[in-house]
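Of the protein chains in this complex, one is absent; all others appear in place.
Up next, subunit A:
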Amino acid sequence: MKQLSLVPLRKTNQLPTNVFHGKQPFTLLLTLLLAMMLLITGCSPAAPAAANEPAGTPAAESTAPAVAEANTPVDPDAEIVLAGRRNLAPGERDAYYCSSILFVWEPLVSQDSNASPIPGLAEDWEMSEDGHQWTFHLRQGVTFHDGTPFDADAVLANFERMGGEVKTSSFYPLHVDTHYPNLQEVLKVDDHTVQLVFSQPAPTQLYNMVNFGSAMYSPHNFSEDGYFNGLAQGTGPFRLVENVLDEYLVLERNEDYYGEKAVANTIRIRVIPDVDTRFAAMKAEEIMGVLDLSAITPALAEELVKDERFGLSSTKSTMIRFLIPNGTTFPFDDVRMRQAASLIIDRETFVNELHHGFGTPTTNILNYSTPFYHDIPVAYDPEKAKALAAEVLGDQRMPITFYVNGGEPLQKTEAELLSVWFSEIGLDATIQVMEWTAVREEMKAGTHHLARAQQGLSNSEAATIFRRFMLPDGDQNVGYRLGYDNPRVNELMAAVDGELNLDRRHAIYQEIQEISAEEQPIIPLFNDVTLLVFNKKLANYDAQVYGLDLPAIGWAE
């Protein structure tokens, strides 16, 4: 040990003797250091008493601290800073440039809180008796942010753009066939009227057109390849004035907006990918609220609202979380096994324990945010589940492979809880954590027995989901290896195509939902919620099915 040779050096050195020698000063110093650390962490402003807001309740009114600060004048035009996990305006090479929740662009047809179509830039419409033509009467006196008037020519330019090659997006791919199946032509009737002509009856076309389905931009906003040549120029209550990718974007109130103007003058939306950092930024009051999908986890939201500076807002979302059984192989090719797996799941416990009550248990394949949703009681019957499983497995136990997406850490915990229940019906699950793309590939190869997935709604037309999951050639039915084929469903879906009567259509959809709950082509777990948190210095921060009512938010008085 060569360093031992230093000992004589230490003994003979002539340096001034340091006052701190031996163990005592070292202990003293260590104590001081620890005391300082405690001082720094311990003297932090204590979180005010818990607000005791039950999960899922709308935002509470401002409480004491906000009232105290009300004495200081609030500048209503001061910039509001919010944050989300991703770019809400991915930019020129995105088919939509930015998300609908920024209120920069507007659709021809919007939707209400029940996802029913309501007037957007089209203020009125009618369908021909045979369902082949839809005529839209456009709102007058509307201009795009670049000053171009919104009229029938602008609508035609947008449809022309949609008719080109499919354009990719962070939101939904843009192509005319996606939102306007069987569209033959788009006609300009007059300056403020357009007509869509379809080769097949299209009675529910409005549901296909809501929001992303009929986004309108200035005709001068498009590049040669159909993307964008600069900042998005819509007609909405906010103008996009700055967009720094991966960092922030800035919205300004559109003073020329034809409708009710936005309350906030300027809103900055930062990109903060990590949810813990968003939480910290909320606590530090660097941001006043979060928005977009997965804005905050239920656990962090509950933690945040223990501090009465913060409020929480939630409402139903278009997302449904479910299990994918491989219906092309044993044991889930037997409907009784799918039923057993569904009946053994205590969904109330699942949602309450793992998702803090933010979600609604369901066995229905259709998300609860569409107007066609039929509420079906959720069955939980362990005894029946065991009996059904015994009929399929006999007295054997069955090892199964259960894939979960590693990108969502909670999925593994979910899978562990589900595995405990599944073991009661003779299924011994091996949980494999992979990234989602790899899970998709495994499912295509059919190596799974179960996988965890989720599905949003690109539009509120229920047939889209039934077609994709329940028809034998549906892309999700094939891609997930659901192996689902029910002649009655096929018959009902064939009938839907020509059905112009909305009540009869409702009845068909209801029957299909009941079949889905009975046969479980997928095993739904719960309908998700849009969950937002905000600082109570803001007013009207109310969650919507997708996003929030951004034009309504402003500084509280």
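FYI, contacts are C-beta pairs under 8 Å (C-beta built on N, C-alpha and C of every residue); 3 or more make two chains touch, one makes a residue touch a chain; residues count from 1.
Everything below uses one rule, namely that contacts and distances are computed from a predicted model.
UniProt lists the omitted chain of the complex under the protein name "Peptide/nickel transport system permease protein" (options: "Cytochrome c oxidase subunit I", "Class F sortase", "Peptide/nickel transport system permease protein" or "NADH-quinone oxidoreductase subunit J"). Of A:V271, A:A385 or A:M398, it is A:V271 that touches the chain left out of the display. Across A:S314, A:T362, A:S458 or A:N535, the single residue that touches the chain missing here is A:S458. Across A:V166, A:A299 or A:V335, the residue that sits in touch with the chain not pictured is A:V166. Contacts to the hidden chain, counted on subunit A, fall at residues 2-6, 9-10, 12-15, 18, 20-22, 25-26, 29-30, 40-41, 44-45, 90-91, 93-94, 165-166, 168-173, 175, 177, 227, 245-248, 270-274, 276-277, 280-281, 283-284, 286, 319, 407, 435-438, 440-442, 454-458, 468, 475-476, 479.
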